[in-house]
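All protein chains but one are shown in place.
In this document, chain identifiers A, B, C and D correspond to the written order of the chains, with residue numbering beginning at 1 in each.
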Amino acid sequence: MLADLLFWICALATVGGALASALLPNLVHAALCLGLALSGVAGLYLFLEAYYLACVQVIVYVGGILILILFATLFSSDILGRFQRSPPWQRVGGLCVAAIAGALAVRLGQVVYQHAATLEHQRPAQLREAIAAPGGIGDLLTGPWLIPFLLASLLLTAALLAAVALVQRYRHRTPKDVDGS
Amino acid sequence: MGPDHLGSYLAIAAALFTTGVLAVCTRRNAIGVLIGIELMLNAAALQFVAYGRFRAPLGDSIGQAAAVFVIVVAAAEAAVALALLFAVYRTLRDIDLERTRELAA
Amino acid sequence: MIGALTWSVLAPLLASVLCLLAGRAARWVALGAMLVPLAVGSAALVSFVRQPGADFRLLESYPWALGAAWTVGVDGIGAALLALTGLVMSIATISAWNEARRPAAYHALVCLLTAAVVTVFTTLDLLVFYIAWEALLLPMLALIGLWGGEQRRYAAIKFFLFTLAGSILMLALVIALWVVQPEATRSFDIRQLAGQWRLWESTSVLGVSLARFGFVAVLLAALVKVPAVPLHTWLPHAHVQAPTAISVILAGILLKLGVYALYRLAWPLFPLQALVFDHWIAVLGVIGILWAAWVALGQQDLKRLVAYASVSHMGFCLLGLAGLTSSGVTGGMVQAITHGLGSPLLFLLVGVVYDRAHHRRIDGFGGLATPMPRFAWALLLASLSGAGLPGLAGFPGEALVLFGSYTAGGWWSWLGALATLSVVLSAAYLLWMLKRVIYGPLRHPEQAAFPDLDAREQAAILPLLLLLLLCGVWPTPLVAALRPACEALITHVTGAP
Amino acid sequence: MSETLMILAPELILTATLLAVLLSDAARWRSFAYLLALSGTLCALLASALAPRGTVGDQLAIDAWAALARPAILLSAVLLLMAARSLHDDDDGPAWAALLLALALGALVTAASAHLLPLWLGLELMSLSGYALAGWRAGSRRSAEAGMKYVLFGGAASALSLYGMSHLYGLAGRLDFAGIGAMLAVDQPLPVTAALLIASVGLAYKLTLVPFHYYAPDVYQGAPPLAVASVGTLPKIAAIAVLVRALSSAVPESLVSPASVSGLLALLATASLLVAALTAVVARDAQRIIAYSAIAHAGSMVLALAARPHSSATAAAAFYLAAYVPATIGALLALALLAPTAGRTALVELAGSGQRRPWTGVALVVCLASLAGLPPLAGFLAKWGVLRAALEVGLGAPERSVLLWAAGALLLSTAISAWAYLLIIRAVFFQPAPAQQTTATPPLPPGVAAVLALCVAATLALGLWLSGFAVLLHSLHP
Partner (left out) sequence: MIPEWLSSAIVLIPLAAALLAAPLRSAGLAHALAATAMAAATALAVWLAWLIVPTGLSWQGPRLVWLDLGSWALSLGTMVDSQAAIMGVIVCLLATLVLIFNAWYMHDEPLAARFPWQFSFFAFAMLLVVFADNLFLAFVGWELVGLGSYLLIGFWYMKPAVADDPFYQRFKGVRARGVLEHCLSPAHAQLKAFIMNRIGDAGFLLGIGAFLAAGLAAGVRDPLQWSELQRLAAQGMPGSFLGLSGEDLLLLGCLGVFCGAIGKSAQFPLHPWLPDAMQGPTTASSIIHAATMVAAGVYLVARCYPLFPPEALLVVGIIGGFTCLLAATIASVQWDLKATLAYSTVSQLGLMFVGLSAGSEAYGREAGLGHLYAHAMSKCLLFLAAGAVIHAAGGVQDMGRLGGLARRMPLTAIVSLLAVAALIGTPFTTGFFSKDAVLSAALLHAEQRGGWTWLPFALACAGSLLTAFYMVRWWVRIFLGPERQPEITEHAHDPPGWAAAPLVVLALFTLWAPWTVREHGEAVATGHSHAQIAAFSLIGGLIVFAVLTYAPVVRLVSCAGKPRWWQRIFSEHAEQCGFAHGQPSCTVPCGVKTAAAFAPGLLLIPWLLGYVFDSWFAPHGPDPAAAAQYHAMAIAIGLMFTGAATGLIIYWWLPRLGVDTTGFLARHIYPLYNACANLWWIDRAWHALFARGLGEGLGRLSARLDLGDRTRLAALEGAAPWRPRDLASLDGAIDGLGRICARLGAGLAAWHDGRIGAYAALAVGIASLLVIMGVLW
């Protein structure tokens, strides 16, 4: 019973945090709610026996990316979101598109769910703990998925390079617009 | 609809995805859009793990590995995105998407 | 060993490269290059005059790729048009002898244009025909756009888009013809395609038979170039804004491409459709004749008047070609060639006046015969030839086309009767222009000091005048050379169903 | 192991070069950075030509298409590096070179990928370096805006694509194309096609097909010309390569009838062609017109693929790429040289620049004419190949007649976009130069001149060497 309760708490946190981060005009609140949503997702990972992943999620996502985004909110002039509201037609349009995307996601999920149910490789419940260990991911990464693993490292290097190069180009330039272009 | 039903996780992922699209489409601030993208990525990661847990055969942790990769890429992307937002901030003093419409038809 | 016809294509190509390097001497290089097609063309024409025949001569064929082959050959009409191209191009080079603005680039582009036009007239391969047909767009765009008059940009772009849009369907046709043929015997050779015209009568594309689609595609491309009336509005702009030499080329040769395309592609490849559409094309021709004549009457600009005169005369070629009578088709072709002599002469003379007065308003002139007698006589002869006076080149073509439509029976004679009206109208607008420009008192005193034709202008005008007289007084050899090919076409088309 | 090393030689060499360039940046040998990058890429090019074919696990598959795509990508990278060497005067050369190498590497991986993950990672790598290159010009509001728009739109598109992939994983339990293809064979295709479509959003975004083309005009307009060149060409080669592989392995003919696949692709192609042609006509910036031309050409390539089961379809797409890449690079470089102030290529500002640099103008005209599809140039043969494939299939089978409508759209868009290209030629050559001619035009930097000459030569050669098409056909279907 407790597990069910905990599960619904995490689910509610995730969806509620996501909705809040999408709708709150105040950027900082939005960022914080994003953190809440991500933590909720980490919780769900725990329910899905992806313990390693939950830790990674909490450390990297909530710890790293969220803090980064929080810093980024400083760039915007109206953090409190008092007067920078997006035009009404964009909000309505966005809602419609979100509705359509939602419908797509739900319908797709439904179809895949019904279809996946027919798949015979339904797993017995008792072997849960076997897969809990993070070893599985390690065997995968060093085994068949070596190329993506290396690629990911290259990706990170490139991102690091890009971020640093872009930012340090402003070190010795005056903020004034250089060529007005 | 409990913790050990695939449907609930799919539902949550779908909700996350939809909110992400909503954020991307309606937020006026670049950070808002970034938040939307993060939500969509998390929805996908969650779905990977969910399918990994309920569908994948024994000992197969493709889902979780994929989720890890998703997180890595999300991090990389966030870094570059914020670098570019910094560039926009330094030239425009603001990252309001209504003002960055100089490049248009 | 490269044959004569390929040399008449290669020479201008090489010359265009040499011109860029030659700098000041570019004009000599260009002139030398133009003489090659002239020589080859006239030799071929003489051989056709001596032994008239419907066969192809100076044939060469080198395999290329994609099924296309560089097969070149000329029949009577091809030889005449090749000689005409050589002549008009060399005269245009002479008339642009002291072109000051970037002469090297100018002559290089003219050589490029010549190479493309000569390829169109000599090639017997559909793909090469299409490539050359489209390739002459760029040089013309540059020539009108960079060396033109005050509204050259609009004129150049309009010319480019008009011709491109007109011939875009032909690309689909060329491919469709290639695709429809059976795998083994696929070829682009026009003679072979003409042989299997039944093949694309049967296949249908999107509900309409491929032959009809093909005929309409070629017809559209040709009617833009001829130009037939509804699609002709690019010509006055292009002519008025182009420099004199380019107007000469445009009027002398490019208008013949449309008629040649009909003669070489539309009729042979789609004979059944030709029989279905010939009435409509003839009606279009007659409308072209009368409408252009009437618009010419109302013109204020000298060059635009001559441009509409060209549209009216080319209407005769359409009427003749569609009539499918031996005298009609031969007359249409003779008219195309003699118009290639008469209308460049008119444009040269307009250029002479423009060089002196720097404007083209007809009311801006008056009584030029007093200061410039030689110019006056040349313009008189050119206008009379345009008005179709016997003894000058304008008459044989027109007379044959009229007699062709008279004797074609049925309601063709009504078309002929309507076309006869143009005898009065062409005399009206040309001689009325003559009266306002040459005769009468000298309306503007400062024009009294205009110098008469100098040596260069005479060198450009005299050959055309002599040919006008020759073709007018004794056109028999020209008709003898063209008739067999035309009759072969007629038997091919009328024998089709 | 040595086998896979040999197969992945180009990628490895490129990675080594990337790291070496990064080190050179650190060790103050800035001036050597470009030479280093250039030599590294040339070695990789050599290696890619000699590398044997094969597969690396279920991740990468170096098949006929990858064997062609890899040298193409590396060759383009070489051209871009040579141009960058003389165009970029600021001291961030090494970083720029490294980013370009990363882009190239991403493209190589994507082109060779046979598994959803390397595909997505390759796409992400290309995109990340693309975002950085787009926003590279420091202090320029337009470049920053371009970068930001690129990153936001790219992120959303790849997230959507990832979401599709997760469903695919849910269905197939495996992520490699063969697995998905096999799973398709098992049961009714409805959910899988949906998931596949959403998964392929990433490719569509990279290829700038219609629903995902929105970012291209703005980014191409704002980004510096070299960035546009690299973002516009390398990802397209990779995307086409992987699309061909995905279609052949993930969507086997036996199950999903070729008519429906070609119907969808033809629909996307027609939409791209018409939207690009019509909006190009009212564009007021040269690079924006190049963007619309990129969208239109993407449409043409997809049209070629729409006639896929036919033998010459993929060859037509390959030849189209061969004609499109040099022409676009040439055009953009020429615009970069002709633009009076760096980064402003509005038609109004380009007025009269033809007088200042006539030969660059001529090169621009040749490239634009090739993009427009005028006969003596490569563009015409590319269109010829596509039209031939489309007509051959369309006329052959009545149910494939949607291809004929798509061919018609291609012709119509050629005619309309010719007007757009003419707008640029008109601005460059026909408009009079503005009176106040302040700075004397600096002499043409040799590197860029060489690249420009190479591009024009490639366009002319491919145009006149009619049998190039047959050679390509043979190499793709031995």
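Criterion: a residue touches a chain if its C-beta (ideal position, glycine included) is under 8 Å from a C-beta of that chain, and two chains touch if they have at least 3 such contacts.
The structure displayed is predicted, hence computed values, not measured ones.
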Taking the complete complex into account, tell me which visible chains touch the one left out.
A, B, C, D
Given C:A39, C:A54, C:L297 or C:I362, the one touching the chain that is not displayed:
C:L297
Residue among C:A105, C:V350, C:L400 or C:L467 that touches the chain left out of view:
C:L400
Which residue of B:V21, B:I35, B:A50 or B:A74 touches the chain not shown here:
B:V21
Which candidate, D:M126, D:A156, D:L184 or D:V393, sits in contact with the chain we can't see?
D:A156
Kindly state which of the options A:G17, A:G43, A:G81 or A:G94 is in contact with the chain not pictured.
A:G94
Chain B residues touching the chain left out here are 21, 24-28, 30, 33, 97-98, 100-105
Where chain D meets the left-out chain, the residues are 148-149, 152-153, 156-157, 160, 190, 193-194, 197-198, 201, 204-205, 210-212, 214-215, 217-218, 264, 275, 278-283, 416, 419
Name every residue on chain C in touch with the hidden partner chain.
150-151, 153-154, 161, 230-231, 233, 236-237, 291, 294-299, 304, 326-327, 330, 367, 369-370, 384, 387, 389-391, 396, 400, 402-403, 406-407, 409, 411, 413-414, 416-417, 420-421, 423-424, 427-429, 431-432, 434-435, 438-442, 475-476, 479-480, 483, 487
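Operating definition for what follows: only the chains that are shown with their structure count from here on.
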With chain centres defined as C-alpha means, what is the inter-centre distance between chain A and chain C in Å?
70
Using the average of all C-alpha atoms in each chain as its centre, how far is it in Å between chain B and chain D?
26
Distance from the mean Cα position of chain C to that of chain B, given in whole angstrom
66
At which residue positions does chain B touch at least two other chains?
13, 17, 20, 24, 30, 34, 36, 45, 50-52, 55-57, 60, 62-63, 69, 73, 76-77, 80, 83-85, 87-88, 90-91, 95
If you look at chain D, which of its residues touch at least two other chains?
117, 121, 124, 128, 131-132, 135, 138-143, 147, 163, 167, 170, 173
If we count contacts the way the header does, which residues on chain B are in touch with chain A in the complex?
2-4, 6-32, 34-36, 38-39, 42, 45-46, 49-65, 67-69, 71-80, 82-91, 93-98
Show which residues of chain D lie in contact with chain A when the two form their complex.
15, 18, 22, 56-60, 92, 95-96, 98-99, 102, 105, 109, 115, 117-118, 121-122, 124-125, 128-129, 131-132, 135-143, 147, 163, 167, 170-171, 173, 187-188, 190-191, 194-195, 198, 341-344
Taking the touch rule as given, give the residues of chain A at its contact with chain D in the complex, in rising order.
104-105, 108-109, 111-112, 115-116, 118-119, 121, 144-148, 151-152, 154-155, 157-159, 161-163, 165-166, 169-170, 173, 177-181
